[in-house]
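A single structure is presented below for examination.
Shown here: the complex without one of its protein chains, the others still in place.
Moving on, here comes chain A:
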């Protein structure tokens, strides 16, 4: 029985899949440690069963759902996406998941629902880095309602046809391929429909020294510490094959989303 009922790829011949080993051993998941290898080393500390997702806010059918109740009604899809990290590296990952928009519609968001707010599990007993103040826990991310409803936005439950490893944000994480990786929040326990733009973790960090709420991949807007004009593709190749950087594409190459931002100055709303 194939895990994914539909499969689609958004990448071209120049985009080699990042090996499973690399996707699962080079992670930014600060709750499990700030080093790239820490999330894998500490992965077993995150217990994902049982898992409850609370859906609340401006919607007709709020509730607390088990992982099964949340995911089961949907067909699983495999989607091969580029993932662009704010640190100027990128990967190509075959995710397995459910379309975010379809999942959200089940809760019947009302007209007051202008944004969706996502929250990562907060459990300092379980998650070592939450016992220190590296970031303001819990990790919070958000999307504008129309962004969340875009067919490219995915809630991932797996990768490479296997259940999502803990270090990649098990059991349920967001994947928004046209935004920097930190927007794709991991290990989601709460989804709220809200009227005002939510205060998100990195946008609030350091008095706004990082990116803002939108954080769309944009080669013309630098991060304070990294130029975003180019990136290094991590595809399991040798150091010599990684020497060549590639140009970063607007919206990470996902031009379909451009109409969402029509009329917005993306140098201001970065």
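In this text, contacts are C-beta pairs under 8 Å (C-beta built on N, C-alpha and C of every residue); 3 or more make two chains touch, one makes a residue touch a chain; residues count from 1.
Here is the rule we use: contacts and distances are computed from a predicted model.
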(request) Identify the UniProt protein name of the omitted chain, choosing among "Spore maturation protein B", "Protein-methionine-sulfoxide reductase heme-binding subunit MsrQ", "Ferrous iron transport protein B" or "Acyl-CoA dehydrogenase". (result) "Protein-methionine-sulfoxide reductase heme-binding subunit MsrQ"
(request) Tell me which residue among A:52, A:66 or A:227 touches the hidden chain in the full complex. (result) A:227
(request) Would you mind spotting which of A:17, A:135, A:250 or A:266 touches the chain that isn't drawn? (result) A:135
(message) Of the residues A:105, A:131 or A:245, I need the one that contacts the missing chain.
(response) A:245
(request) Could you please point out the chain A residues that touch the chain left off the display? (result) 22, 25-26, 30, 34, 36-37, 87, 89, 134-135, 205, 210, 222, 224-227, 229-230, 232, 234, 236, 238-239, 242-245
